[in-house]
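Every protein chain but one is kept in place in this view of the complex.
By written order: A, B and C. Residues from 1 in each chain.
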Amino acid sequence: MADEITETSQTVAAGQLRAFIERVERLEEEKQTIADDIKEVFAEMKGTGFDTKAVRTIIRLRKKDQAERQEEEAILDLYKAALGME
Amino acid sequence: MADEITETSQTVAAGQLRAFIERVERLEEEKQTIADDIKEVFAEMKGTGFDTKAVRTIIRLRKKDQAERQEEEAILDLYKAALGME
Amino acid sequence: MADEITETSQTVAAGQLRAFIERVERLEEEKQTIADDIKEVFAEMKGTGFDTKAVRTIIRLRKKDQAERQEEEAILDLYKAALGME
Partner (left out) sequence: MADEITETSQTVAAGQLRAFIERVERLEEEKQTIADDIKEVFAEMKGTGFDTKAVRTIIRLRKKDQAERQEEEAILDLYKAALGME
């Protein structure tokens, strides 16, 4: 009970709340570490001479299956042709 | 017909496509102008000495009705008390 | 002076603050109206049979000049070839 705080007729289990919050904070820290690692890989790529913007597009395209990707490209080419974009 | 382009068995009405795209582009331009106006109002506020971060919070809070806002603040205060955040 | 509120040794010109906030709110409303208009144009496009995802890509590409766009596409094609993506 020492762990409970009451206010405006509501009670909150302080220990449980704190435990949840600390779990989220630890996970967010891990997520940030990985985000930093990804940034570093891109920096390394850039240092090696790769065009990282194109690499990001490639990574996005690889998430789609080949048929889906080819269909999307076909429609895009059709629209480009219609608009005279070479 | 001169306006239609066919490719991979699909046909696209070039004129209609172009008209749609130009409508969107005009609207996006107007939207950008207003976004720039908003930025300018905040710059002016800052120049007058207002804390624009707090003003942004106020604007966000004003979108809620009073009862909703007060309830949210009560819960937040309860959690802060539970965690010893003064 | 009736318009000024003092607290924790700070003074705020209430009327000026309110005027700034209302200017921002009006502009945000106008911006939202235009955003809704854009959404409607896309809905109309979709209803006419256009692939709105491809149209969005086209609009994004039209913001670049032709030389820039062609160079980007050449690099992308080079990377796709390197990875065997057809």
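Please note the rule applied: contacts are C-beta pairs under 8 Å (C-beta built on N, C-alpha and C of every residue); 3 or more make two chains touch, one makes a residue touch a chain.
Computed from a predicted structure; not experimentally measured.
Considering the entire complex, the omitted chain makes contact with A, B, C. For chain C, the residues in touch with the chain missing from this view are 5, 7-8, 10, 12-14, 17-18, 21, 74-75, 77-79, 81-83. Taking the complete complex into account, residues 12, 16-17, 20-21, 23-25, 27-28, 30-31, 34-35, 37-38, 41-42, 44-45, 48, 50, 55, 58-59, 62 of chain A touch the chain not shown.
Touch with the hidden chain on the side of chain B covers residues 51, 53-55, 57-58, 61-62, 66, 69-70, 72, 75-76, 79-80, 83, 85-86.
Just so it is clear, only the chains that are shown with their structure count from here on.
A straight line joining the Cα centres of chain A and chain B is 21 Å long.
In terms of their C-alpha centroids, the spacing between chain B and chain C amounts to 8 Å.
Among the residues of chain C, those in touch with two or more other chains are 55, 58, 62.
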